[in-house]
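Excluded from the complex is one protein chain; the other protein chains are retained at their positions.
Chain IDs A and B follow the sequence of writing; residue 1 opens each chain.
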Amino acid sequence: MTSQPTTPTTTATDDVVRVEDLQVNFYTQLGVVRALNGVSFNIPRGKVLGIVGESGCGKSITGMSIMQLVASVGKTEGGKILFNESAGGNPINILDYERNSPEMRKIRGNNISMIFQEPMSSLNPCYTISDQIEEAIRLHQTEDKVESRKRAIEVLTKVGMPNPDRIADSFPHELSGGMRQRAMIAMALSCTPTLLIADEPTTALDVTTEANILDLMRELQSEIGTSIMFITHNMGVVAQMCDEVAVMYLGRVVERATVDDIFYEPRHPYTIALLQSIPRLGRTKGILASIEGSVPDPYSRVTGCPFHPRCPVAIKGVCDTILPEETIVDAAKGHTVRCHLYS
Amino acid sequence: MAVDATQLPHTTATHVEDVGQIPQWQLMVRRFRKSKLSVGGMYVLIVMYVIMLFSDFLAPYEHNRLDSNYAWGPPSQIAIVDGKLSTFALKQTLDTERLQWLYVVDTDRPLPIQFFVQGYEYRFLGIFPSKLHFYGVEEGYQVNLLGADKDGKDVLSRLLKGSQISLTLGFVGVVISVIIGSIVGTASGYFGGSIDNMIQRVIELLRSFPDIPLFLSLAAALPQNAPVEIRFFMITMIIAVIGWTGLAREVRGKVMSYRNADYTAASVAAGGSHWHIITRHLIPNSLSHIIVVGTLAIPAAIGSETALSFLGLGILPPAVSWGVMVRDAQTIEAITTYPWMLLPVLVLIITVLSFYLLGDGIRDAVDPYA
Partner (left out) sequence: MLNYIARRLINMIVLLVAISFIGFFIIQLPPGSFLDVELQRLRSLGGDVSRDQIKALELRYGINDPFLVKYWKWVERSSRGDFGTSYMTDQSVGERIWGRLSVSLGLSLFALLFTWLISIPIGVYSATHRYTIPDYVVTLIQFIGLAVPGFLLALILLIFATRYFNQQVGGINSSEFMDQPMSVAKFIDMVNHIWIAVVVLAFGATAGLTRVMRANLLDVLNMQYIQTARAKGLDEAVVIWKHAVRNAIHPLVMSLGTLLPALIVGETLVAQVLSLPTIGPMYLDALRAEDMYLAGTILVMLSGLLLIGNLLADLLLAWVDPRVRLE
């Protein structure tokens, strides 16, 4: 486990993004899905924030909300996403912009970019790698064709692509999964964004490729200084990549702490269960299998603490009726938790 | 603070677990019900096929019964006279200027509609001889609820009789073609090698024929004076022979991918026979797809029968199908002066539309992501 220097994160720190009480609902034929029920967290400048939680807890939706890329059936019905381009600058609320407005488009791909889970399908099969990278460069940086091509090759070299000149003119189907993910990272970094949102960028890759890509991201992060929001299932990856961690459960952040605190001083019963389900040896995938029960139906609403039906230490009469507020357990390190045990 | 993860109790949210336990087909039924239009299409078709079964009983006259007193006769007026549901006799006069029959309703001569009357003889469901008909009027007069054609043949009776051919011919043709297509496609995909190669050649050749001309020339080769049953059978076969190739290709593709799937490999390893593997694994996996393709092919086949009959190459008079009736409706005169001649077209459109809606709904239910 790498130990990162832990900076205190209080409200006074310089954050790239502050998400406050974000609520997103999906209006589907079968009913309303409350995907995010008041998500709050911050990403300190130059740090890597890990977002972990079970499948369906709203990790991807949180990332997409920052990009304003949530499918149009999903409505943002409250909260703020404050984005601060440079230290000491004025934060802007991303949600003030229309999805397809010029302002929003200027932020996307330029100031904030995103990498997706599936490298196999993240690239358009009809265009070459360099076409797709240059598209972003020409949109945000330079209109010059020679220059954009040069930068595309540069960034491909930077992500460790072998033979970047030749790869640039290949089509996605001619590359392996790892190479495609490198190409995606190159595309995301091509305009040196302030924030990179990586949504499980390595889940679809084999273990060796995964390790390479993670190393690469860590390297580039310290080199460029980009802040990263790193979404994952995998606590092992969290330990390797992140400075800080937010644990999500059913559309809420239930615990937020530095990576050391999460591993050595976890507070929320859900975080504890998550950690205990990591096998000591061998496979690190499918770690959540041993938490009993499953996530409740997204269409229904659980009263009280959403985790109480599965919580071994739930307090009768409290946990099943009152929703716990966010409580600060260690102000200096910015450790907060949403659990009645600590309020 | 330590919590033993293994002691975490079960969730109370049973709803989610439910979904996992419902059999696949029940999920499909649920999804299908969601689509109102498709369900509507299904009900329309059920009604139509039930009516078809009772068509002889419901039809007041034999489909070829001529009556020059009712040539181009309009739909009968219905009223209640002396507490009885009645229609009226018609007075026929010739408009010598425009050479048209004119009809005047003779309100002094009401004809009470009689129910469960004796009429022409038929075989109910093709088996039981009967003379019973749902309604009729006094001998010597005619009630044409939907009007009459140029020879005074009752349009409703013809529509009912025509449904026996029109609703079955395309259907049977598609069923046969689906059977051929699935068998050949499965064989081709499962055995591969030279069998596959040969089958693919044959399919390629058949597909190189433009279907409509091939269809027309095959139909033109049918004997002209064969009885209607034989013609029916042969047209069915033509539809089947032309239609199976597309499905065979698709089934082949599916079977090839399933053949390489884990469970097939497992079955082979466990010593499963070809027959076992094909019937237990490959066919069930392609079945939903086959049903979808079949349902969507039926309206096209019904259209083919109509087109053939319209061109005089399909069902031939004196037999009647909707296509034969449509043939009588192809002039501007028929449409503008005797609009009831368009009823078979309307019925056809409704049938075809219902099949498309049904097929669409089944497709969405079976494969929500395609």
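Here, contacts are C-beta pairs under 8 Å (C-beta built on N, C-alpha and C of every residue); 3 or more make two chains touch, one makes a residue touch a chain.
Keep in mind the model is a prediction, meaning the values are calculated, not measured.
S.K.: Among B:Leu146, B:Val175, B:Leu216 or B:Ile291, which one is in touch with the chain left out?
M.R.: Result: among the candidates, B:Leu216 touches the missing chain.
S.K.: With the missing chain put back, one of A:Arg45, A:Lys59 or A:Arg108 would touch it. Which one?
M.R.: A:Arg108
S.K.: Which of these touches the unseen chain: A:Ser55, A:Asn124 or A:Thr321?
M.R.: Selected residue, touching the omitted chain: A:Asn124.
S.K.: Residues on chain B that touch the omitted chain in the whole complex?
M.R.: Residues in contact with the chain left out: 204-205, 208-214, 216-218, 220-221, 223, 299, 303, 306-307, 310-313, 326, 330, 332, 335-336, 342, 345, 348-350, 352-353, 356-357, 369-370.
S.K.: Can you list where chain A touches the absent chain?
M.R.: Listed in rising order, the touching residues are 64, 67, 69, 100, 105-110, 113-114, 116-118, 121-126, 132, 135-136, 139-140, 171, 173, 184, 187-188.
Criterion: only the chains that are shown with their structure count from here on.
S.K.: Go ahead and note the Å separation of the Cα centroids belonging to chain A and chain B.
M.R.: About 54 Å separates the centre of chain A from that of chain B.
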